[in-house]
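Here the structure comes first, spelled out in structure tokens, and everything after it is commentary.
With one protein chain removed, the remaining protein chains of the complex are shown where they sit.
Let's turn to chain A:
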Amino acid sequence: MSRLLGVIDAATVMGGLQDLTLNRSVASIPFAGRYRFIDFVLSNMVNSGVDSVAIFPKHQYRSLMDHIGSGKNWDLDRKRDGLFFFPPYFEPNETTSIGSFSRLEQHIEFFKRSHQDYVVIASSYVIANIDFEEALAEHLIHDYDITEVQHNGKSLEIYVISKALLIELIEGRRRSQFISVSDVVKQPLHNYKIGAYDHKDYTAIIDSIPAYLKHSMDLLRHDVWSRLFTQDRPIYTKVKDEPPTKYSSTAQVSNSMIANGADIRGSVENSIVSRAAKIGQGSKVKNCVVMQKSQIGNDCSLEYVILDKDVRVLDGTSLKGTAEQPLVLRKGSVREAAMVKS
């Protein structure tokens, strides 16, 4: 049985990703054709043997709850331990800093009741394949109070801490003035022994729209996806029961990642196409991310465009962004040729 308790702090707000977070939290932004951001850290926890995971959402968490459900897809629908969803009580000025003590305090019973002695507190948006058991081993060898998981010296806002210290910090927060685990790590003046665990393998932090597109494109590199999607540490997600993808006689696909249930009749190059998306005949899609159930009609031309879910691009539409400024079509929106010409 794992000694680690998992906490995913899904309260993060990222201004740079606003176009994709109008109806959802950062944690539930779709990525890599069939996943959501949170799938990576949640699967990492499960693959590290963590049996009990608590998710602390804050904003717009309907889509997150819908995605996670009972935790069945992560094998977390358990009688003992399993998945816990802890929505916040209303606190207007509450911090979104990772591991917020006031947010954790609202559900402190969870920590007190759990049998695990250590806690991994993680942000919801790191795209990586991390073994938290290794981070815990590092934490124990060096006798750190808090271990920060880093990649090339940059914080991933993932922390390993003993449960006893976490409860002490939560309960003493009014006296100490520390607002979160992340805050303790950043403050220089205290006696806690802060250490770092360097996750050397592939890691992406997506904090802006251009970064979203860049990291999506990176998935097309063999050295990236082969390290992110391994057979022994798979990334789990909500199952959708889509059929295999259908390619017509006019399909032309090159260097692209295509999810199930898609219907490809046009040309797709350097792109990510998600579940049940449609690309019409004569259309050219290049350097794009097409999210779930979006439909591109016939004879369209799209370059550097991110289509959120359920977007419809009508026949003959041309849209062009750039790598630095990709065009984002918001969830459920409709684009037609006339709108571009005017």
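Assume contacts are C-beta pairs under 8 Å (C-beta built on N, C-alpha and C of every residue); 3 or more make two chains touch, one makes a residue touch a chain; residues count from 1.
By definition in this document, contacts and distances are computed from a predicted model.
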What name does the UniProt record list for the absent chain among "ABC-type polar-amino-acid transporter", "Lipoprotein", "Glucose-1-phosphate adenylyltransferase" or "NADH-quinone oxidoreductase subunit K"? "Glucose-1-phosphate adenylyltransferase"
Of the candidates A:29, A:235 or A:327, the residue in contact with the absent chain is A:235
Just one of A:253, A:291, A:306 or A:327 touches the chain that is missing; which is it? A:253
Spell out the interface residues on chain A facing the chain that's missing from view. 32-34, 72, 220, 225, 229, 234-237, 239, 241, 243-261, 263, 272-274
